[in-house]
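Quick one: the structure is below, and I'll ask about it shortly.
Of the protein chains in this complex, one is absent; all others appear in place.
Chains: A and B, in written order; residue numbering restarts at 1 for each.
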Amino acid sequence: MAGIGRRSVLAGAGALAMPAISYGQTGVIKIGVPTILSGRVALVGVSSVGGLKTVFEKFNADGGINGRKIELVVRDSKGAPQEAAKVTRDLINNAGCTIIIDAEASSASFAVQEVIREMGVLCIHTNSETSSLTADPKLHVPTAFRTARQGIHDAIAGGEYAAKVSKAKGLKRWMTCSPDYAYGRDNTAQFMEYATYFDPSIKVVEEAWPKLFQPDYTEVVTKVLNANADAMYSALWGGDLVAFIDQANLYGLFDKMQSFMVNLGDYGVVDQVKQFPTGVHSGNRYNRTVPPTAENEAWYQSYLALNRHKPTNWSWENAVAAELVVEALRETKGDTDGKKLAAAIKGRTIKSVFGSKGTLTMRAEDHTLIDYIIGFGVSLPQEPFITGFAGADWGPIVDLERQWKKKLGYT
Amino acid sequence: MEPEALLRCVGAASCIVTQLTSGLIMGMLLFLIASGLTLIFGVLNVTNFAHGSFYMLGAYISLTIYRLTDNYFIAVIGAALAVGVIGMLFERFLMSRVYGSNVLMQLLVCYAVVLIADDAVKLIWGPAVLSMGMPVEFRLPPWRIMGGVVPPFYAFLILAAALIGLGLWAVIALTRFGKVVRAAAVNAPMVAALGIPVNRYFALVFGLGTMLAGAAGALAAPVRSLTPGMGFSILIESFIVTVIGGMGSIGGALVAALLLGLTRSFGSIGFPLFVDGAMFLIMILVLIFKPSGLFGKPAR
Partner (left out) sequence: MTLRQDLLLALGGLVVLSALPLLGLSTALRDFLMFAMAYALLSMSLNLLIGTTGLVSFGHAMFFSLGAYAFGLAMQSGHFSIPVAFVFAMVLTAVVALAIGAICVRLNEVYFAFLTLAIQMLLYNLILAWVPLTGGDQGLMGGIPRPRFWGIDLADRMQLYWFCAASFVACLVVLRQVTVSPFGATLRLIRDNATRAEFLGIDVFRAKLVAFVIAAVVASVGGMLLTLFVSGAYPNFGFWTTSGEAIFMILMGGSRVFLGPVLGTVMLRVLNDVTVAYTEHTEMVLGLVILLFVFGLRKGVLDIVAERLSDRRQADLRKGP
């Protein structure tokens, strides 16, 4: 029987590699970033860090705060929630991180939320779009915030836009085709709920639920064909959307119905699809011409200068988180205490390139971002990749969101 | 469950044609991949858990060749050959060293190669999603047969896969190479004792098996999106096909692959939420009642 000493020495050797030192008011400010850097959605991590860099590199170049600079500690959790939890704990306990920017996908974000609940450091979720993370009061954590767009906001804005189109073109029979997991199901259900709210003559006649990362969409495409609908909504994203469009083109799907694909607008998808269907409506994700301001174009260029790929939706969400962290640190004069930073961020309004009216607000009541530019347009296969963008008004969005929360018992 | 929808479809010629084509295309591509897997197992008695990576390499290499030559057919042939060579190198330098060890060591080696291949692809081609796009030759409107929809590109793929399958059978059944391979599958030491360099044949067979996976990846590239780690999704399915068809039986792989393809295609109408579960259920039933598979030889 092997000695226990050997086991514990091995364990100790690994864990002691980077002892935890508490950085109080001096030295580098370490920000831990648990994210996905490998496998099918490696782009999530790569573009998230890309967005963070556009803000933090400038912050450091400008001298930091009282000479203290920010250092990013990025770790790959491979998307597994238990690894994400462990990585987050290690970042805080072992690597000396006093702030966490959680660039995980939605399921791992819930795991990170539980770690933050226990450890009390500032945490900003930047990629999870699942509304319940902030909407459900049972999941609330005082030092956790979200700068990612929210599914319910997209649904209300998108539903309103879709209703306008459907009234103009008489699109009564609708078909949905979205990936079968929490984001896909919630997003699609909410979109159709609000589309029907704005245009009650809309009816969902058929639903298709391909599995996430399914390589072959043939049976889904034929199902959509057979449904004989006037319009289709899809929450497919990334590589799945590219494959779906390629396969759907073979069946001439897009000639037969109007399509609304909320995630088509992302660089990496809209500029990858070779045989582009015309007249497809898409959400704005990130686009250099939305808003068509000089500041937006400047951010786009600064991103390209730092990274080898174009910015994605994840990039701007992370850049906003970085902005909030920088402003909060300035207010606390470099104090990284979780509660103090949270107090500085809660309810804060910042000037931002990505705001629908030039500003963004971190809503105090549920710690989620509002007033970001949101809406639908028609996708194009070449620059600027979107046209006819209609930005949604936040007043009605917030009102309807409040009703939705009441309905679900969140308030 | 939607039995009425299924009945309605079976009653309409147009629906049958459409669903049959879609079942065939899924089945034939799966057959191509699984045939390589079952060939390797049948002759070398080794399970190539890294098979999905060769599919992925086939897709990526064909994309690169296509971008350079703008010719889809050259891309497919070039990628298949390249993957075959990589497969032979993998067999000679890595797999052959663990032939004697227990299957778990082989699993470990394959897993390591999968990890390395995924990261290598990410380094060379980048983490973003890539798309080949439909070659100009196939940018045609879909054919209408009896009211059903049949894309010409899919018809081509089905034909290509069938021809490759036929070619494979011909090589194994009719050529001297095939005869030696079949003999080595039954009794390799004996073949070696006859003075035939069995190791060389092993390498060629392994290369042939991986080439089939690479060819599938290259053929399907115009309609699939390329990401690092894309081999994952087809790995489990090709295993299910091999188990159901019988490890080592290429004919079995064909039947099983078509069965799964048609189950998927008609299943998405009749029992859409249970299609994946249905596949595993069939696998479980086969394992319980005929563990060696539909066409497999009883356990050695």
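Quick notes
As a convention for this text, a contact is a pair of C-beta atoms (placed from the backbone, for glycine too) under 8 Å apart; a residue touches a chain by one contact, two chains touch by 3 or more.
The structure displayed is predicted, hence computed values, not measured ones.
Residue B:L107 is the one among B:I16, B:I74, B:L89 or B:L107 that touches the chain missing from this view.
Annotation: of A:T26, A:N66, A:Q82 or A:T293, A:Q82 touches the absent chain (contact as defined above). Interface note: of B:P141, B:P197 or B:G277, the residue touching the hidden chain in the full complex is B:G277. Of the listed residues A:S106, A:Q214 or A:N287, the one in contact with the hidden chain in the full complex is A:S106. Residues of subunit A that touch the chain left out of the display are 1-2, 4, 6-8, 10-20, 37-38, 74-78, 80-82, 85-87, 89-90, 93-95, 106-107, 110-111, 114-115, 117-118, 130, 132, 136, 138-139, 181-182, 185, 212. Within the complete assembly, residues 47, 94, 97-98, 101, 103-105, 107-109, 111-116, 118-120, 123, 236, 239-240, 243, 247, 273, 276-277, 280-281, 283-284, 287-288, 291-292, 299 of subunit B touch the chain that is not shown.
We take it that only the chains that are shown with their structure count from here on.
Residues of subunit B that touch subunit A in their complex: 9, 15, 18-19, 22-23, 25-26, 29, 118-119, 122, 126-134, 139, 141-142, 149, 151, 153-154, 220, 222-230, 232-234, 264-265, 267-269, 272-273, 275-276. On subunit A, the positions that touch subunit B within their shared complex are 38-43, 46, 180, 208-209, 211, 213-216, 218-223, 225-226, 238-240, 242-243, 246-247, 249-252, 268-269, 272-275, 308-309.
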